Every structure is written in C-alpha cells, then in structure tokens.
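See below for the structure under consideration.
A single protein chain has been omitted from the complex, and every remaining protein chain is retained in its original position.
On to subunit A.
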Amino acid sequence: MQLKINEQEDNVIITVEEERMDAHNSGNLKERMLQLFDEGKYQLVIDLTAVRFIDSSGLGALVSGFKNASARDGSLKLCCLQPQVRSMFELTRLHRVFEIFSTLQEALDSQS
C-alpha cells in the first residue's frame, strides 16, 4: 500500500495513496501504524482523500490503529472521506467510534 507520512508538530498525518483498501493491502497500514506507535507517535490523522473503496479489512485496520492509539492515550482521526467510503462507516456504525472530519485542517485543529 502506498502511504505518505508527514509529521506536523505532535501529529502524524498518514495519507493513503490508494483507491482501494482491502484484504490485499490493509495489513501494510496496520503494520505502519504499529511502527509509529513503537516510535512513540500516538497522534495520528489518516487522510483518505484518494480512497474510493474500503471493505471490512480496511475498516479493521483502522479500528486496530484506533484501539492501539487509544490504549496509549493517543488518538486516531479520519479526514476527507469520499461519500461511498463514509457510507461504509455508517453501515457498520463505525461513524460512532471514529472522529471524522471533512478536511485535514479541521482534523489537525481538533488535536489542540
């Protein structure tokens, strides 16, 4: 999975540069997040602008990151969801679990 990692103050922004998040590639995101946690980086923002399709494996990887961040008193926030991707969070009721923002800036501003 193509991921771009940027750090901005205490936040790590992970930009997913893939149209699909499924069982083929979601394990990479999960592993990358675990590496960041090992490095002591617990404030994550996942930018999903490019993602057009997400399945249960993609959602599972995000839930894994959310749980690991929360367990370390950190956070995992999502931004820039396309409508079909947003609908998957509603279908699985995960929109009640995650903080979801329309723009990256809103997600970053909410961290402070």
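The working rule: a residue touches a chain if its C-beta (ideal position, glycine included) is under 8 Å from a C-beta of that chain, and two chains touch if they have at least 3 such contacts; residues count from 1.
FYI, contacts and distances are computed from a predicted model.
Not every chain of the complex appears here, and the one that does not is recorded in UniProt as "ATP-binding protein", selected from "Transport permease protein", "tRNA-specific 2-thiouridylase MnmA", "Quinol:cytochrome c oxidoreductase membrane protein" or "ATP-binding protein". In the full complex, subunit A contacts the hidden chain through residues 20, 22-24, 53, 55-57, 59-61, 63-64, 66-67, 84, 87-88, 91-94, 96-97.
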